[in-house]
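I have a structure I would like to understand better, so I am pasting it below and will then ask my questions one at a time.
Note that one protein chain of the assembly has been removed; the remaining protein chains are unaltered in position.
Then we have subunit A:
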């Protein structure tokens, strides 16, 4: 039996003004899938990721998270979510990691991590703290739990942001270029955390420029070009002989 479908996206379209950024993207992520989304800047991969948790609202298309379809209605000619409550609930089930971390600067690292479970999920404080400390231990910054984001390196901040997302016990993790804002020497520590998550069976969608991650950690690679899926397959297929000419040219620019 095939494993459960955690995320199913059908025919997503999105335009900014007259510029059509996404031209009908569909994707299914099953339990434990680690999908790398590759593409040149402007290919729509970040917009696509942001459409999944409705930070951007797609003009058309369907999103189903763990069997629950996000209800949309048309209001003043625009496609909008029907229920804010449902959007909040779905977002709570999708962990998002941003390119520039986006930690809450006025809170300590521990407070950043417990914020969601405590105030969104309304769970008991003691439990939230215990779990947050375990997560910070896991991402290797337990000793920084009382520090503020500004006092951490970029790599530490991104690991804290991953812990913050994991604290919500998400069904799918979305990573939006998680290492692009980091100094080269700090990329490895973040990738190691993501790799161990993948090995634990977390379902992950990763927009990235890290070819080694796409190749060695993910079980599926999607290459986007001009708002469409150009190539879709296992890393072996794409990095082997199956990649399209455009994909070959793209990875060529990375010198791999």
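Throughout what follows, a contact is a pair of C-beta atoms (placed from the backbone, for glycine too) under 8 Å apart; a residue touches a chain by one contact, two chains touch by 3 or more; residues count from 1.
Heads up, the rule we're going with is that contacts and distances are computed from a predicted model.
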For the chain not present in this complex, what protein name does its UniProt entry give, out of "ABC transporter permease subunit", "Cytochrome c1", "1,2-phenylacetyl-CoA epoxidase subunit B" or "Pyridoxal 5'-phosphate synthase subunit PdxS"? "ABC transporter permease subunit"
Sole touch to the unshown chain from A:149, A:178 or A:227: residue A:149
With respect to the chain omitted from the figure, which of A:98, A:175, A:223 or A:247 is a touching residue? A:98
Kindly note down the residues of subunit A that lie in touch with the hidden chain. 53, 55, 84, 87-92, 94, 96, 98, 100, 102-107, 115-116, 119-120, 143, 147-151, 153, 161, 164-165, 168
